[in-house]
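Of the protein chains in this complex, all but one are displayed in their positions.
Then we have chain A:
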C-alpha cells in the first residue's frame, strides 16, 4: 500500500474524528449549562444529583465510560447492539463526560461574578432572565474562555479514545495501518493531524478572546 492510499484511509478517519468533535461540542456546551444550573440549584436533591453526576464523570476514565455506554445495554439488559450503535454510544459518552467538565467551568465563571452586578440589575428592574442573559452571561463567557479553550483542545485529542469501541476514527485507523503496513507514517500523519487541528482551535479561540477584549 502506497503512502497516498494510506493517507486516503486516514482521511476517512479524520472525518470521523471531526464529527465526533463537532457533535460533542454542539450538545455538551448547552447541556453543561443545564447541569451547571442544577449544580447551583437551591433544591438540595437537584444539587446532590448533579454533584454525584459530575463526580462520577470526572472521577472515572472516559475510556471506561465509553465502554459502559456501548456494552452496558447488552450486559445489563441483554439488548442486542447493532454496529451503528457504536456511533451513538460515542456521542452519548463524550457528551455526558464533557458536559460535566463544562458545567464546572460555567459554575466557576458564574460564581466569580461580583454580587454588585446582580444588585445593579435588580435595582434597574431587569428580570432574572434578562439579568442572566444580558448582564451576567456575556461577562461569564469572557471570563471562562481560557478554560473552555483548554477543554476543547483536550477534546480534540480525546476523540482518539473512541478506538476502544472500535469507532474508525483517525487513531483507530492509524493504529491498524501501522501494524498491517509496518510503517511509522500513519502515526506521524495522525500526530500532524491532531496538532494542526488544535492549532486551528487555539487560533479561533484567540480570535474570540481578542474580539471580547474591548472591555475589562
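Convention: a contact is a pair of C-beta atoms (placed from the backbone, for glycine too) under 8 Å apart; a residue touches a chain by one contact, two chains touch by 3 or more; residues count from 1.
Rule of thumb we're sticking to: contacts and distances are computed from a predicted model.
Undergrad: Among "Stage V sporulation protein AE", "Amino acid ABC transporter ATP-binding protein", "AlgX/AlgJ SGNH hydrolase-like domain-containing protein" or "ATP synthase subunit c", find the name that the UniProt record gives to the complex chain excluded from display.
TA: Going by its UniProt entry, the chain not pictured is "Amino acid ABC transporter ATP-binding protein".
Undergrad: Tell me which residue among A:3, A:34, A:124 or A:192 touches the hidden chain in the full complex.
TA: The missing chain is touched by A:124.
Undergrad: Out of A:7, A:63 or A:135, which touches the unshown chain?
TA: Considering the complete complex, A:135 is the one touching the chain left out.
Undergrad: By the contact definition given up top, give the residues of chain A that touch the hidden chain.
TA: On the side of chain A, residues 114, 116-117, 119-120, 122-126, 130, 134-135, 138-139, 142, 214-216 touch the unshown chain.
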